[in-house]
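Structure below; questions to follow.
Left out: one protein chain. Kept in place: all the others.
Moving on, here comes subunit A:
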């Protein structure tokens, strides 16, 4: 990366990977990657080598989130350098293997871009996940995708929080991009969710091709939702959950309000015996990952985010 006039240069994005099955029961990514492993025509672009890859094959086979430990939390420096070989938890072994193939993380040899495909039971729609507010390449890509799919929407979640940030499989690459599409139950494949993910990847790869051909992207602003706080379910003294996320009253089909403003004094949880618990925080926040099944064990009912506009410099290839 280097600067020019008013912009930043990045080297061509020659090596790109698409990860599916990081969580073995998040079906859109599993199906898309399997499809592209068989026939990669759809993901081919000039001047790019795009590799579809199943990151957690054992979890995929069992249609479970993980076998020993969450692969998408396993890419910490400690794990990546841990000795122990076969004695290590399966996902830690996998993380080391993935780091060998697509990394090493943090080195010049690492892949340029990794797209990591996920589903959520939350009503998040299409969400792109960004790990750094200074990654102008990613910001420009996300801006391009948002414009390309309009009027359909695709929001950007920024997780740069020092405590809540985690070591994802995609973090091996120079430019990690998370793609989260919901709502979809674990283990289920919904056609509309599958197609939405496919379309986003198409635009992402188009962006990379244009960039590699020398197109300059002028400065842009991108609205993001920055992760602020994790909120757990209310629990009793034994750690059992005693309340549910509050429903949108009057609807039979629960309408979880990911990305809708939550103001102090708004209902937040509904106890099993019928009481309401209200949000007591400071100022308006935008909750997301509301009622994600996999997060019950991580003590998370939802995360709060704050809206922010990030500015990305102009970029072009070096």
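Methods note: a contact is a pair of C-beta atoms (placed from the backbone, for glycine too) under 8 Å apart; a residue touches a chain by one contact, two chains touch by 3 or more; residues count from 1.
Throughout what follows, contacts and distances are computed from a predicted model.
Hidden from the displayed complex is a chain whose UniProt protein name, among "Histone chaperone asf1b-B-like", "TECT1 protein", "alpha-amylase" or "N-acyl-aromatic-L-amino acid amidohydrolase", is "N-acyl-aromatic-L-amino acid amidohydrolase".
Summary of contacts with the chain left out: across A:22, A:121, A:159 or A:305, the touching residue is A:121. Screening A:52, A:103 or A:183 against the full complex identifies A:183 as the residue touching the chain left out.
In the complete complex, the residue from A:104, A:218, A:247 or A:283 that touches the missing chain is A:247. Contact with the chain not shown here comes from a single listed residue; of A:6, A:192, A:280 or A:309, that residue is A:192. Only one residue in the set A:139, A:262 or A:294 touches the chain that does not appear here, and it is A:294.
In the full complex, subunit A touches the hidden chain at residues 31, 34-35, 63, 121, 183-192, 194-195, 240-241, 244-247, 251-254, 270, 272-273, 291-294, 296.
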